[in-house]
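My structure is below; once you've seen it, I'll send some questions.
A single protein chain has been removed from this complex, and every other one stays in its place.
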Amino acid sequence: MADSRKLGIIVNPIAGMGGRVGLKGTDGKEILARARDLGATPVSPARTIEALREIAQVADSIELVTYPFDMGEEEARESGFDPTVVGSITKNETTAADTVNAATEMLKCQVDLILFAGGDGTARDVCRSVGQNVPALGIPTGVKMHSAVFAVNPRKAGELTVRFLQGEASLCEGEVMDTDEQAFREGRISAQLCGYLKVPYEMESVQPSKSASFATPDEKTSQDLIAQCILERMEDSCYYILCPGTTVKAVADKLGVAKTLLGVDLTYKGALVGSDLNEQQLLKLIGRKKAKIIVSPIGRQGFIFGRGNPQISPAIIRKVGRQNILIIATSTKLSAIGLGRPLLVDTGDEETDRMLSGYTRVVTGYEEEVVVKVSS
Amino acid sequence: MTGYRAVTWNEPLVYQLGRKGRRGSAIPAAEEQLKVKVGDVLSKIPEAMRRREPANLPELSEPEVVRHFIRLSQQNFGVDSGIIIGQGTCTMKYNPKINEALARSPKLTEVHPLQDSSTVQGILEIMYRLGKLLCAISGMDEFSLQPRGGAHAVLTNARIIRAYHELNGELEQRNEIVTTVLSHPCNGGSPAVAGFKVITLYPDPETGIPNVEALKAAVSKHTAGMTITDPYDTGIFDPCIDEYVKIIHEAGGLVAIDQANANSLFGRLRIGDVGADLCHFNLHKSFSTPHGSHGPGSAPIGVRRHLSKFLPVPTVEFDGKKYRLNYDRPHSIGKVSGFFGVIPAVLRAYAWIMTMGAEGLHETSEVAVINNNYLLGRLLKVRGVALPWIKSHPRRLQEARFSLQQMKEETGVGIDDVNRRIVDFGIQKCFTSHEPWIVPEPFTPEPPESTPKEDLDTFAEVLRQISQEAYTNPEIVKEAPHNCAISRIDQSPSRDSKKWALTWRAYLKKHK
Partner (left out) sequence: MTVHRYIPNSDPEVKKELLDEIGVKDPEELFAAIPERIRFHGPLDLPHGMSEHEVRRLIEGLLSKNVKPDEMLSFLGAGCWPHYVPAVCDEISSRSEFLTAYTGDAYSDLGRYQALFEFQSMIGELVAMDAVTVPTYDWATASGDAVRMAAIASGRREILVARSTSPDKLSVMRNYCGRLAEIMPVDYDHQSGQLSLEDLKEKMSPNTAAVYIENPTYFGFIENQGERISNIAHDNGSLLIVGVEPLSLGLLTPPGEYGADIVCGEGQPLGLHMSFGGASLGFIACRDEEPLLSATGHRLVTISTTECRGEWGFTYVLPERSMYAAREKAPSITGTGAALCAITAAVYLSLLGPNGIRELAETIMQRSNYAMKRLSEIRGIKAPLFNSTHFEEFTVNFGGRKTIRNINQALIKHGIQGGKDLSKEFPELGNTALYCVTEIHTKEDIDRLAAALKEVLK
C-alpha cells in the first residue's frame, strides 16, 4: 500500500455478555447489572483481539485510532499496535453514548473504516452517529445480530478489513436492525430497520474491481439496472407498495418519486400517493384496486417479510397475492445472505407464511433473475 | 518428495534478444521479368497509406528464434510432461501421437477450404463420418462441426433456439433462458450474448442440485429454453434431467445440454435419450484432441431432427456417391465462425473414436469413473479436505469438487496457497471452480482414463504432504512456490491501469 490507511476501532466491552447467561442483550444499566450478577464476563475484547491479530500482519501501513481502555486501546496494544487514542470514558461504565461519541470522533479523524465489536445495539449506535459517511464493519460479539453489517467471525472481520484497506473489497449497503421493543413486549420477536451502514463486502474469490463496468457493475449500478427492469414492467392501473431499502429506493429514484429509506411508500401511475404508511393507511388508500409489492430482503438472514417491514401485514400480503410480490436484490446482497440459502418470511400468521413459501424469482439485474427458496 | 526440479532459463523477452540487422527469414524474390513488368508497386500505394517506420518486430537469426521458443516450451507443463489430474472439467487425457502425425498430413494442412468439393472428398468424408459417430454416441440426429469452443457452441445453440421461436412467431414472448449456477458459466453467458434474459437456479444446499420446484417457479410463457451442464462440474449427475426436459417442453421451450463432462457417459447415457433438443461436445476434452495451451479447441453441436434446418452453414452431406458442402439451407442461423470448424481437431477426434471403438469408449467411461472414485477416497483421508454434499452424493462420476475450508479455518492455508505449492512437486495446480464459489476453498480434480494408478497415488500423497505442511509449518505453503521457474508474481498490475501492460510497447511507455 502506498499511502498509510487509518483504521478506527470501537469496542463495546459489554456486548454479548447477556447471551451466555440467557439474557437478550445488554442495553441498559439494569440488565447489565443482572448479567454481571449472573457471572457474565466480557466477550468483545477477546474477539476484537482475534480480529486485530489478522490485521497485525500489515500493521506498518495502518494508523490505528481508538477509544481508551477496553473500548479499544487495550485490545489494540495487546495485538501489537501502537494506537492513537482519542476521547475519554469512565472505565467500566461505558454506555451507548460512548459508542456514538467514539464513532463521531473517528469520522472527524477521517478514518477509512470503523471496525466495531458488538451487536445490533452497537451497530445502531455507530449508524446513528456516522450514517453512511464512513464505511463500517462489525466484529460479531453481541447477542442480537440481525443487522447485515457483521463479518461471519472475528478472523474474517480482520481479513476483510485488510482487503478493504488494500482496495480489494467493494462496499455494499447493510441494514442496521434492532429489536422492535414494542413487539418484544408483546412477546413477538421482530426487528426494526434503523438505518444503513456502508459495509465492505468481498464475494467469494471474485475480487471486485475498483471501477464499475458492464461485467462488474458496482452496487449502485446493479440497483439501477434492477430499477430499470422493474420500471419497464410497471403497469398503469396498479398500486405499487414500495418497501424499505436502498434497492427499492433505486426504483423510486428511477420513477422520479421521493421515497423514505426506512418506511413503506405507495405509488400509483408513477406518482407518490403516500409516504411512510402503516397497515391501515395502506389498506385505505389501495381500496379494491390491484396492488403489487416491491420488496428487497432485509438483514443478515434475508427476511422478505417480518423484519423491518411490519407494516406489510398478512392482510396486505393476502390482498395483494403471492404472484404480485416482486422481490428484487443485487447479487451481492444475495451472496451476503448466502448463495442457495432461502430467504425468510415471518409475518406472524402461519397461513400467510405458508402461502409465501416455496420457490420464487428474484430480479438481480436488467435481464437477470435467480430462483430462490422462501421459507418460514 | 517427487524429486522434481523446474527448468529455469530466466529467458528474456524476445524483444530483449537479437540484434539490429539480424533476420531469421529469406523471402524468395520475384523473377526479374515479373518485376520489370509490374514496375514499382510501392509507388501505387497512396502516400497516406504507406508505412513510414518499419514494423518493430524482433531481429533474430533462425537459431536464436529456435532456442528462445524451445526454452519457453521447456518452461511449460503439458499432459505429456507430468501429472495434470488437478485440472477438472478440462479432461486432461492423453493425446495420442498417431493422431498428431495424421493431422500433419499435407493432404489436410495444404488444402484450402473453398476448393472444389471434387478435390477434397477425403476431408469431407472424415467430417461427415465424425458427425455420424457423434450421433451414435449421443443419440442426436445431426451435428455441426463449426463451433470452436464450448462457449461458442452454447452461443450457437442459443441462436438456434432463437431461430426456432422466431419461426414460430414467438420470439418476442419467449425471451428467457433458464440455467443453473453449477453449470459452466457459458451456459448463462452465451445465451446472454445471444440476446436472452437469464434466470439462474441455485442448488439446494443439501443435495447440490436444484430442486424441481425451483425450475417450475422459473418457467413461464416467457421461457425459450434451458441450458444446463450434466453431469455438473462437481461430478454430480443431475438425475432429474429428464424431468427438467419435460417441464421445459411442456412450457414450449427447448433444452440444450452441455456435454463437456461426457467422459463419464460414453456407453452409459446418450443425451438424446433424455430428450435433449441440442447438445455439444468438447473435442479437446472427452475426445482426446490436445488443448494447445488454451486453444484451438473444437466443440461440435448436435441437434434433433426438428432443429436441423437451423444448423450453421454449410453442412456436410452425402448423396450416396459424393460428399458436398451444402449452403442451401434457408432457415440456417448463418455462420458462427469463418469456414467449417477446426478440421485438424475433427480429424484427431475421428481417429480417436475409431481407435477406441465401442468397447474402448465403454472402457473409457468405466475407468475414468473408477479412477475418480478411487482418488476421492484417498483425498478424503487427507486432513482438511471435505467433500460437499457427501451425504447425498458420496460417489461422483468423472470428477469431484472438494473443499479446503476446514484447512483454511484451522491453518489459514487455503486453495490458492496449495495451488502454488503443488507445482513445486512437478504437479499441475488444481482447477478451483468457476465463479461464484458456491463451495468455499474449492478444488476439482479429474483423473481421466489415461491416468495410471501410480499417478493417482502420487497426487494423493503429495496433497497429504502439503496438508501436513499446512498444519505444522504453514509458511512453506503460504510462501510457495519455491521450486518453479519464477517466484511470487506481483499481482498489482491486475487492476492498475498505470501498471498493466499487454504489450512490450505499453510496458516501455509506462515503466520508463
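By letter and in written order, the chains are A and B; residue numbering begins at 1 in each of them.
Going forward, a contact is a pair of C-beta atoms (placed from the backbone, for glycine too) under 8 Å apart; a residue touches a chain by one contact, two chains touch by 3 or more.
Here the structure is a predicted model, which means the values were calculated and not measured.
Undergrad: Pick from B:Glu363, B:Glu409 or B:Glu461: which residue touches the chain that isn't shown?
TA: Only one of B:Glu363, B:Glu409 or B:Glu461 touches the chain omitted from view, namely B:Glu363.
Undergrad: Just one of B:Arg51, B:Arg305, B:Lys321 or B:Lys512 touches the chain that is missing; which is it?
TA: Touching the chain that is not displayed is residue B:Arg51.
Undergrad: Per the definition of touch given earlier, which of B:Val423, B:Val462 or B:Val477 contacts the omitted chain?
TA: Reading the full complex, the residue touching the unseen chain is B:Val423.
Undergrad: Among B:Ile85, B:Val120 or B:Val413, which one is in touch with the chain left out?
TA: B:Val120
Undergrad: List the residues of subunit A that touch the chain left out of this view.
TA: Those residues of subunit A that touch the unshown chain are 206-209, 211, 213-217, 365, 367-368.
Heads up, the rule we're going with is that only the chains that are shown with their structure count from here on.
Undergrad: Quick one: subunit A and subunit B, Cα centre-to-centre, how many Å?
TA: Subunit A and subunit B have C-alpha centres separated by 41 Å.
Undergrad: Contact residues on subunit B for subunit A in the complex?
TA: Residues 181, 192, 196-205, 210-211, 213-218, 432-433, 435-438, 440, 495 of subunit B touch subunit A in their complex.
Undergrad: Can you name the residues of subunit A that touch subunit B in the complex?
TA: Where subunit A meets subunit B, its residues are 167, 203-207, 209-210, 331, 335, 339-341, 358-361, 367-373.
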